[in-house]
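In this view, the complex is presented without one of its protein chains, the others remaining in place.
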Amino acid sequence: MKKSMVQRQVLAAAALLVGMGAALAQDATATGIAQYREMLQDGNPAELFEMKGEKLWTQNRGPKNATLEKCDFGKGPGVLKGAFVELPRYFADTGRVQDLESRLITCMETLQGYKAEDLYKAAANYGKGESANMVAITTYVVTASKGMDFALPQGNEKEKTMYEVGKRLFFARSGPHDFACSTCHGVDGQRIRLQELPNLTKNPGDGVGFAAWPAYRVSNGQLWTMQKRLNDCYRQQRFPEPKFGSDATIALAVYMGVNSKSAESIVPAIKR
Amino acid sequence: MADPMRIRAALAGDETTVRVLMAHIMETGIRKDASGALIPAHFIQDVEATHNGKSVLKTMWSGAVSQNPFLSFKFKGAAKGDKVVVKWVDNKGDSRTDEVTIA
Amino acid sequence: MKKFLKITSVSVAVLMLAACASSPSSADYDKITSQVTQGSFQAKGQASLERLQQDDANRLCSAADVAGQPLDDKTAQMIQAANLKTIKWPADGKFLGDWKNGEKLAQSGRGLTWSDKAESANGGNCYNCHQITKEEISYGTIGPSLYNYGKLRGVTDPNSPAARGVVEYTWVKLWNARAYSACSQMPRVGHNGILGEAEIKDVMALLLDPASPANK
Partner (left out) sequence: MKNTRRSALKVTGAFATLVSLGLITQSQAQAAVDRSGFSVKTLDDALKAIGGNAAASDQITVVSPDIAENGAVVPVGVVSKMPNTTEIFIIIEKNPTPLAAVFMIPDGTAPDVQTRVKMGQSTNVIAVVKADGKLFSAIKETKVTLGGCGG
């Protein structure tokens, strides 16, 4: 049904194109790309990561030879549904505001006996070794909240502080290009090349911006979590590298997540 | 060892639609790494799907098929609860076999 | 171990500062942000930690963005005056180079990330934000369209006295856009060494040469 609508749009755009200028060629391009994305929806390879994560979730691993089934992502031990759309949040046991990925490390440490420092080191080598397992588990955990709306808690003082810090980091211009997150994501309706840029200072809509990650990247065949997404944003901003699970990355996630209140999470998405 | 496939098989009317995702790097053998060295080819060459021991699709691929390959096809003659088995073999001789029950 | 300890210690700082006052002020949050920034990044490749240091222009414009208030006129003029002083004019007095190389530079978004080699050539990133020629339909819209840039400004001979004003204005915009607009989003291409003088001349030609496809 949807597909045929897209195809009709493509035909209409192509018909309009005859003898028209660059602006209309742009519209046809946008419609063509919408059609391409639609065709990729069926059979998102993120499912492979989710499957792997599901298996790892119930597998006895680590020095304590235990599973992750009692891991508490904020909704109680083992409760996955709805956990992701309320993260990052404050955790009393660690005294930190944590995102899903740093919380997973806490669980792997406390339940399975891994050393957190080893896991942070592994996570820095994204997609390789133990990081591949953590990415898969993350995909499994987020998928349990597919279709739910973001509702990050802001009741705790530390959660509010992280929001304020995230906001300041979002607008912080620096580096040789003077880029900040806001350079590209501060207003509505702009593009880099043909790539539309969501305005992340507010709710950009269901399944857009913060609500579109984690996602499978077709360009490199990787599943990108929010930590990886932010890492690569900073790379392109020409900044030094944000450490995995650092407070800067979590503060930014709080800022974007709170701004995305009531946006539907379409995890795991598929992106170019 | 290769990660498992994601297979879905759904019966609608008399036709079963099978959709398969395979976890594979699908390296063409013509790409170079950062240092300019050729990255060796590593891709799935042969895929076969069977239903009740009968072949329902065979396909041969080059390295041009995308990473983490997707395959979709339709066949007749199956009933709900039947099994569909998919096997791939890559150019290094690694293989993987997974099955799914038709829903 | 070191990395993990650092992360933890910053968290403690956040916790303590947040605990001091029932409702922290904006200045408190600025201070915590600065601590978080220091503890959260590491140098990688050519991307050193010095890149986190903001000059006055970046510090003041970022603060204005956080507050959601534009800069007051006096501060804006101060930033512009300071940035105008950084302009270096072409040593040989010639402003235009080769538009063909300018087009290549405009297409390239490479350079200066931690994954780029320090010795590799930088691109100008122009098409990421601007339309320039009719032929390139994959252009961004963060900056204004520069299609027919010279033509629309009546430049028929970039070397003529009549074109001088537009040519010099364009040079300043490329060298250091903050000289004319305190909080412009445009990278300070010359000032920050993204492109050298010869490359900026080539981009100038792309924009101003009547033979450039940008002016067709």
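Letters A, B and C mark the chains in the order given here, with residues in each chain numbered from 1 onward.
Here is the rule we use: a contact is a pair of C-beta atoms (placed from the backbone, for glycine too) under 8 Å apart; a residue touches a chain by one contact, two chains touch by 3 or more.
Source: prediction; values computed, not measured.
Shown as candidates are A:Leu68, A:Val165 or A:Cys184; the residue that touches the absent chain is A:Cys184.
Looking at A:Ala66, A:Leu80 or A:Val218, the residue that reaches the missing chain in the full complex is A:Val218. Although one chain is hidden here, its contacts on chain A can still be listed: residues 10, 14, 29, 32-33, 35-37, 39-40, 184, 191-195, 197, 218-221, 236, 271-272. Counting over the whole complex, chain B has residues 15, 28, 30, 45-46, 54-67, 69-77, 89, 93 touching the chain that is not drawn.
In this text, only the chains that are shown with their structure count from here on.
As a whole-number value, the distance joining the C-alpha centres of chain B and chain C reads 47 Å. A straight line joining the Cα centres of chain A and chain C is 27 Å long.
For chain C, no residue reaches two or more other chains under the stated contact definition.
Looking at the complex, you find that chain A touches chain B at residues 42-43, 45, 47-48, 51-52, 218, 221. Interface residues of chain A, counted against chain C in their complex, comprise 21-22, 25-26, 29, 95-96, 116-117, 120-121, 157-158, 161-162, 164-165, 167-169, 171-180, 182-184, 186, 189-195, 197, 235-236, 238-243, 245-249, 251.
Chain B makes touch with chain A in their complex at residues 3-6, 19, 21-23, 25, 66-68, 70, 72.
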